[in-house]
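Here the complex is missing one protein chain, while the rest keep their positions.
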Amino acid sequence: MVETNEDAALWSGRARLEARIFEFTVGDDPQLDERLATYDCIGSAAHARGLAKVGLLSKMDVLALLDALQRLHQQMQNGEWKIAASFEDGHTAIEMALTAQLGDTGKRIHLGRSRNDQALLMMRLYLRDKALSMHAQVAELADALLQLAQKNQEVELPGYTHQRKAMPSSAAMWATGFAEGLMEELHAFDGLYSRLEACPLGAAAGFGVPLPLDREYVARILGFAKVQRSPVDCMNSRGRMELACLRWFETINHTLEKLLCDIALFSTEEFGFIGLPENYTTGSSIMPQKRNPDVVELLRGKLRGQRGAAESVLSISSGLTSSYHRDFQLLKAPTLHAFDEQSQILDLLIDLVANLSFDKNRCAAACGAEIYAAQAAFDLVASGRTFRDAYKEIANQLSAGTLPAKRVSSASHIGGLGDLRLDDVALDVEEIRALWRSESARIDQQLKTIWSMD
Amino acid sequence: MVETNEDAALWSGRARLEARIFEFTVGDDPQLDERLATYDCIGSAAHARGLAKVGLLSKMDVLALLDALQRLHQQMQNGEWKIAASFEDGHTAIEMALTAQLGDTGKRIHLGRSRNDQALLMMRLYLRDKALSMHAQVAELADALLQLAQKNQEVELPGYTHQRKAMPSSAAMWATGFAEGLMEELHAFDGLYSRLEACPLGAAAGFGVPLPLDREYVARILGFAKVQRSPVDCMNSRGRMELACLRWFETINHTLEKLLCDIALFSTEEFGFIGLPENYTTGSSIMPQKRNPDVVELLRGKLRGQRGAAESVLSISSGLTSSYHRDFQLLKAPTLHAFDEQSQILDLLIDLVANLSFDKNRCAAACGAEIYAAQAAFDLVASGRTFRDAYKEIANQLSAGTLPAKRVSSASHIGGLGDLRLDDVALDVEEIRALWRSESARIDQQLKTIWSMD
Amino acid sequence: MVETNEDAALWSGRARLEARIFEFTVGDDPQLDERLATYDCIGSAAHARGLAKVGLLSKMDVLALLDALQRLHQQMQNGEWKIAASFEDGHTAIEMALTAQLGDTGKRIHLGRSRNDQALLMMRLYLRDKALSMHAQVAELADALLQLAQKNQEVELPGYTHQRKAMPSSAAMWATGFAEGLMEELHAFDGLYSRLEACPLGAAAGFGVPLPLDREYVARILGFAKVQRSPVDCMNSRGRMELACLRWFETINHTLEKLLCDIALFSTEEFGFIGLPENYTTGSSIMPQKRNPDVVELLRGKLRGQRGAAESVLSISSGLTSSYHRDFQLLKAPTLHAFDEQSQILDLLIDLVANLSFDKNRCAAACGAEIYAAQAAFDLVASGRTFRDAYKEIANQLSAGTLPAKRVSSASHIGGLGDLRLDDVALDVEEIRALWRSESARIDQQLKTIWSMD
Partner (left out) sequence: MVETNEDAALWSGRARLEARIFEFTVGDDPQLDERLATYDCIGSAAHARGLAKVGLLSKMDVLALLDALQRLHQQMQNGEWKIAASFEDGHTAIEMALTAQLGDTGKRIHLGRSRNDQALLMMRLYLRDKALSMHAQVAELADALLQLAQKNQEVELPGYTHQRKAMPSSAAMWATGFAEGLMEELHAFDGLYSRLEACPLGAAAGFGVPLPLDREYVARILGFAKVQRSPVDCMNSRGRMELACLRWFETINHTLEKLLCDIALFSTEEFGFIGLPENYTTGSSIMPQKRNPDVVELLRGKLRGQRGAAESVLSISSGLTSSYHRDFQLLKAPTLHAFDEQSQILDLLIDLVANLSFDKNRCAAACGAEIYAAQAAFDLVASGRTFRDAYKEIANQLSAGTLPAKRVSSASHIGGLGDLRLDDVALDVEEIRALWRSESARIDQQLKTIWSMD
């Protein structure tokens, strides 16, 4: 039998709970909660202020609590705070710390909230914070891709369809394509964010509490745009919020996977368009000649592995009736894992993209006459033929080997080789990034004021 | 060997293509394209006008094409248009029809576009249209839930956590919870819509065309807010758009599954809170006494089955380098299936919710004194105890059987039993619904003008 | 209101069931059941004989039923049998046909069984039949791969790791690798089959019936190895059996996806190792020079799309308490779809593999000196160096460009280039194929006797 902390076992006859079941129910909560505890402190501060606001906590008590919470928060940020397994989770650990320091005052903070209410708020704050950071990273990667495009404007590239050479393209066109794909994500983000900017505090166990809480006040001091009104929906949103974030990663990764697959292919000896920075490759234990694109492969693998985290989150929070179930505790691990992985993927990709080089000669050599066949057909159209007929004639010339050599592309429409609009794209990225950077700053500013009663 | 239409086999030496391979590559495209053909007509009209705009098609040609396309569109809407398997798909069938009617003029419409460009636009128009319809359906369901709440304001209900009775709730609180969950989806929709309001036409095979297309013009006449600039990204977005839609369904269903699981449970003899309309139940072939909630079960099953469609869409469009691959043809079937199913699910749920009844007496009887225990503890707090101490005392009273009988709930905060804010929620639903209804009307209006050259 | 067949609406007050709900509950059952009806006839014949065996059906009745069922079965096989939507599903349609022909005798066949019992048996017979056919197809594909290996024994190929040239390989080594992967599936099949060879008939609604059924007798005459004893487990196995089949496809496809990705890559201009038969490629509507590997791409896409079917089956049959739920009806569509697709994939792959050709010269040209570097290191080891030291020296020679040219491979161990054991593999394939072919024949033989009482 593990020694469980008598006081920690607040509300249950857990004394006789066998260590094994205790361990099972605790799981990896202490480690996960160590990473989430700063959010719990912030949420607790808001709750304390909310109680004081409606007279459920004395001025003295709230000041003592805010002070203690701020100091705890500082310790956590300094990495000086550990949760003993016997405390079961971070909520208990914080409450114990408050009670140890403040006695009865420490106990009073739990009035009018439930542990799952508290856990929900903590996760909401985490998701809002990390989603905003992720937005910044995606913007940075889009920017890196645009710079790559800028740097390599002179590099011709065959455009592939069905993985076969098709039409003239360029390194800039290729890189810009991914930047634009990411920009769609940067814009679609507001759908996700509209979910995250609602404050669940006050849902208690999922049915509110018989106390006159001022939910709008706590939402406001936490920087939320609105109250998530329905306590039932607050509970029902466990998993839904996490899933929405992970599905946003999914569409981001839908684009990034193509980028990585292209890089892996274009850097083979057979294609030879792209050179990988040497520190992004490793050797072989058995073949001295090999330079393997390990980092690209690991990025691709990690990105694909993200599907599992989303599947877990969806499965754990599905198949249930409404309201709270203990199953939800298990949402934390795959969610935090997915955020960590996603951030790491973006982080390394930003660097990788910044360090890619194109082999201009091999790229040019790959642009044979055949990729201009469609253009040759269009040229015939310009002299009055239908496209279908022009198509047939060029096909015949190709078979006969009489198709004239390559020509200057005149794709002058928006997005065409002659009009990539790199500046417009760069401006769009900068705008959307600035928008969310300012939202991020607003929240940081707001949360700095959480420790003092207004 | 199947007889393939000589003319239909436009650009390939398909003459020798064996029937079996032909059938395999065609797949179910003719049937699917029959459902999508109206969108293809609209897209083709825009393309013709775009060509004319920049002088690549004569005034006479474009008028002839617009007239023919409008008549085809009418036939399609009347269900009088079938695609023969020998035509391979709807694009070919339309082109054949135009050529049959207009000769060379019919052939000229294919200038400056590729079949996958055309397919992409057709799907984009479909997705935009159907996503807007789905928004309307979700709003209608939210509304039905609010009406259910309104109708049953007097019905008490125990609130459950861990599927155990926890705290006082009500039928109105329960129903409103789901309405609010849906409202989050109605709001998050703009993230999805921002993806769909970009016009891909002009991407051609994924690298633009050497023609001075006016992409902004065609985007505008199709009612799109912007051009999807990068042709590379246009191709890369195959699957991404479909996936984004299906993931929106997923979060909707995350909420609806809970609703269905609650209904299934609450309508059992053991719970007995909810009565199902008789026509939503069926009997048993072997047990004369049974009334089975078949419709609820099939709704639940269909909703869960939607995970498969999303998995298919994701898997088919993953694991590929950038640009176009024939694999994308296979995205249509799961996408259309998912939209059909989702629409049917919402449709029946709206009716089901409208016909649910609560057994007021059984609901009241289920609200025993124990669900007021937390409130009793709060009452003690009001007289100066810490919550933790109050908790212990009430726990003792419960064990001793001395806990006083139930009391009036005073949960007067936002979302609490005393302040559900049904009117606010209803107003919010109405606002967001009106917003998108007007966008829908704008597009319908715009598309009505597609057939005439401005 | 749709006119429902009065008699068809056997056990419910469905008269007032609105058409829309009726249509919803019926779904695509009629079409699906048309494909499954032969199995239902066979199962019904066994049930009738089982009832007669224990005296619950007279000799005259059973003979009349068997005769009528055999004639129905014949009609179904001739494609002359359609299920009207008003009949709801195949079970009702068959019962109606029997009752129409035989009056009360027709009604007697439903004694001691439930519709879901009947549906379960029908699916079990389907799964057993189709799984055995799939085994035969997989064996045929393995065989085709071995023949490809045999035909191309002289073709050298670079072996790739990390998609970079690594070591000497050959077309035969490459093709044999996939054949061996499939052989693992052919062997692992017995785990799957052990599930399918248990007869569920007699489970009734999931709790047996108060009748002295002889379940071992009906299992025997249906060719099953055993009775699935527990009626509760019979119901619980809905979905589990289907899933087990689809997961077998999944591991098969895990191997086949690699085969298709290799073919797609090796047939690019850049690699050029493999030539695709012309009828497996198609042209482009815009680029006259293109030959696209459409069939390979569609095979790859279909194979990946199979993940969705499995996800649906798993999701539909999960999240439920034990025993029967109407949700299970929805398992049929994804299951049949998955079997159809899988069979088509295998069918076309067998042909494709048989028609692949290698470009011997390009393959040889790709085998540069560097892929023999590891071997050069091993040669040094043979003269007494440690591998690590040899590795360093060869790496130095490579950098200095002094590594001697390529040499004869001496990989003489099992599976090495010098000892591929094609004959052993072919023998293994033949053995395992013969084993299951004979099981298949045994069952066919057994089912031919189902129509007459022994």
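Chains: A, B and C, in written order; residue numbering restarts at 1 for each.
Throughout what follows, a residue touches a chain if its C-beta (ideal position, glycine included) is under 8 Å from a C-beta of that chain, and two chains touch if they have at least 3 such contacts.
Nothing here was measured: the structure is a model prediction, and the numbers come from that model.
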Options C:H47, C:H91, C:H135 or C:R215, residue touching the unrepresented chain: C:R215
Residue among C:R229, C:R362 or C:R437 that touches the chain left out of view: C:R229
Candidate in contact with the missing chain, chosen from C:L63, C:A369, C:A411 or C:L435: C:A411
Contacting the left-out chain in the complete assembly, out of A:D67, A:E311, A:D359 or A:D389: A:E311
Options C:H47, C:H73, C:H91 or C:R108, residue touching the unrepresented chain: C:R108
Footprint left on chain A by the chain that the document does not show: 10-14, 16-18, 20-21, 24-25, 27, 110, 113-115, 204-205, 209, 257, 261, 278-280, 282-288, 292-295, 297-298, 300-302, 304-305, 307-313, 315-316, 318-319, 325-330, 334, 344, 348
Chain not shown, touching residues in chain B: 161-167, 264-265, 268-271, 284-294, 297, 318-320, 370-371, 373-374, 377, 391-392, 394-395, 398
Those residues of chain C which, in the complete complex, touch the missing chain: 10-11, 56, 104, 107-108, 110-112, 116, 159-163, 166-169, 173-174, 176-181, 184, 187-192, 194-195, 198, 202-216, 227-237, 239-240, 243-244, 247, 250-251, 254-255, 257-259, 261-262, 265, 304, 307, 314, 317-326, 374-375, 378-379, 381, 386-389, 391, 395, 409-417, 420-421, 424-425
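The rule is short, and it goes like this: only the chains that are shown with their structure count from here on.
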Approximate Å spacing (C-alpha centroids) for the pair chain A, chain B: 24
Inter-centroid spacing, chain C versus chain A (mean Cα positions, whole Å): 38
Multi-partner residues of chain A (each touching 2 or more other chains): 161-163, 166-167, 265, 318-320, 374, 391, 395
